[in-house]
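What follows is a structure written as structure tokens; I'll ask about it next.
Of the protein chains in this complex, all but one are displayed in their positions.
Labels run A, B and C following the written order; every chain starts at residue 1.
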Amino acid sequence: MPTHGSMTDSLDIARIEALLDDRFPQIHSGGRIFSIEEIGERNARVRMRHHERMLRPGGTVSGSAMFGLADFSVYVAIIATLGEAGIDAVTTNLNINFLAKPEPRDMIADVRLIRLGRRLAVAEVEMRSEGMSDLVAHAIATYALPTRDRQSQRAC
Amino acid sequence: MPTHGSMTDSLDIARIEALLDDRFPQIHSGGRIFSIEEIGERNARVRMRHHERMLRPGGTVSGSAMFGLADFSVYVAIIATLGEAGIDAVTTNLNINFLAKPEPRDMIADVRLIRLGRRLAVAEVEMRSEGMSDLVAHAIATYALPTRDRQSQRAC
Amino acid sequence: MPTHGSMTDSLDIARIEALLDDRFPQIHSGGRIFSIEEIGERNARVRMRHHERMLRPGGTVSGSAMFGLADFSVYVAIIATLGEAGIDAVTTNLNINFLAKPEPRDMIADVRLIRLGRRLAVAEVEMRSEGMSDLVAHAIATYALPTRDRQSQRAC
Partner (left out) sequence: MPTHGSMTDSLDIARIEALLDDRFPQIHSGGRIFSIEEIGERNARVRMRHHERMLRPGGTVSGSAMFGLADFSVYVAIIATLGEAGIDAVTTNLNINFLAKPEPRDMIADVRLIRLGRRLAVAEVEMRSEGMSDLVAHAIATYALPTRDRQSQRAC
């Protein structure tokens, strides 16, 4: 689903990463584990680097790390689609299904915005262990979008 | 809803913490942020210590940290109810609603198991900033329980 | 949780039922199966009359009927709390867990609004077979609220 990483995408990815570094420096406080691989109109692909911090016994990835990957990836897709205005979007709901035991390797999240309204965005996230076709986890997330007709940035 | 911490509960809490330390030492790899405050028949109360690692701009708690609190608290309530057998339970679904901006302080999760079947447990989690009555977040989680008639510990 | 049915509530219940009859006459097209039993600040109790139309083999109630009960009950709680303005609220998400086989009798839904923001309301619904204490089903619903600063009634 995501478009191939073209020069334009690369610039956009760099700009998004700069925005995020500026606003959420603590995302990387434990090391840079997320990298944006592709973005497109209403979609994104994000990689979560395999990292000891997120481990569970048996070397698999924790649910909490997969939640973080899903949440971050949707946020990236919203900013990729709405531009800088999207940075004030906030998660209101995230429903995650854990489908299979993840492999002890990088995870890839593919996001698709299935609704982009004036006030809410809804996204679907498919998560796979790198190089595998079966889903490891699946999430649906809702973000409240910043209102454009007000200065207020309070969530809805 | 949770019962008061009696002598019996205290012992049980200590035993649960010992079990968890033994099986999931990495939970505390970043410091001991969770503490079990109360357990009872089908319920539990868990505190998440306020900690720089989980912060978002403005000093609030990250969604990922709240996911981790909800997930861990349900796990505690299952072990408190089923005993050591519960340790092989695995999360299959977690649906979380973020309702209000958390305060920059400890968070308290109150868990209630609303279904305890042979194969699945379903739990509700209410999360509040310490000392506040309004909910900050609410979660519903499903765990697959280990089958008793098999040696296999694979998830359902 | 709902308040007792006082004279004031009774009047409010009658007013809500009149509003609903006016706006959604088709709710009762198959016979009057829902009745509002109690309303209060941010909560409501609704009864679903046992009715052949909603049956499944073995005499139990269909999932679709329970979905309808949950959705309607939350709508009632929103109107009870916001007044006539609430009538333009629309469901954006409903997550329902089926916990036990319902008895072949009336079902009672208890609703509690756990968030009432400017743009979104989130509610929890507990459903029981009449006279039973165990939950048959549990739902979390989100409604988009009509914006007050616009004439537009489009969903967010």
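Everything that follows uses one rule, which is that contacts are C-beta pairs under 8 Å (C-beta built on N, C-alpha and C of every residue); 3 or more make two chains touch, one makes a residue touch a chain.
Just so it is clear, the model here is predicted, and its values are computed rather than measured.
A.B. asks: Considering all chains of the complex, which shown ones does the missing chain contact?
C.D. replies: It touches the following shown chains in the full complex: A, B, C.
A.B. asks: So which bits of chain C touch the chain we can't see?
C.D. replies: Those residues of chain C that touch the unshown chain are 23-24, 26, 29-30, 53, 55-57, 63-64, 67-68, 71, 90-98, 101, 155.
A.B. asks: Which parts of chain A face the unshown chain closely enough to count as touching?
C.D. replies: Contacting residues on chain A, toward the hidden partner: 95, 97, 99-100, 114-115, 122, 124, 135, 138, 140, 142.
A.B. asks: Residues on chain B that touch the omitted chain in the whole complex?
C.D. replies: 92-93, 95, 117-120, 142, 144, 149, 154-156
Note that in this section only the chains that are shown with their structure count from here on.
A.B. asks: On a C-alpha centroid basis, what's the spacing between chain A and chain C, in Å?
C.D. replies: Chain A and chain C have C-alpha centres separated by 34 Å.
A.B. asks: Taking the mean of the C-alpha atoms as each chain's centre, how many Å separate chain A from chain B?
C.D. replies: 25
A.B. asks: Give, as an integer number of Å, the spacing between the C-alpha centres of chain C and chain B.
C.D. replies: That gives a centre separation of 30 Å.
A.B. asks: Give me the residue numbers in chain B that touch at least two other chains, ranges are fine.
C.D. replies: 95, 97, in rising order.
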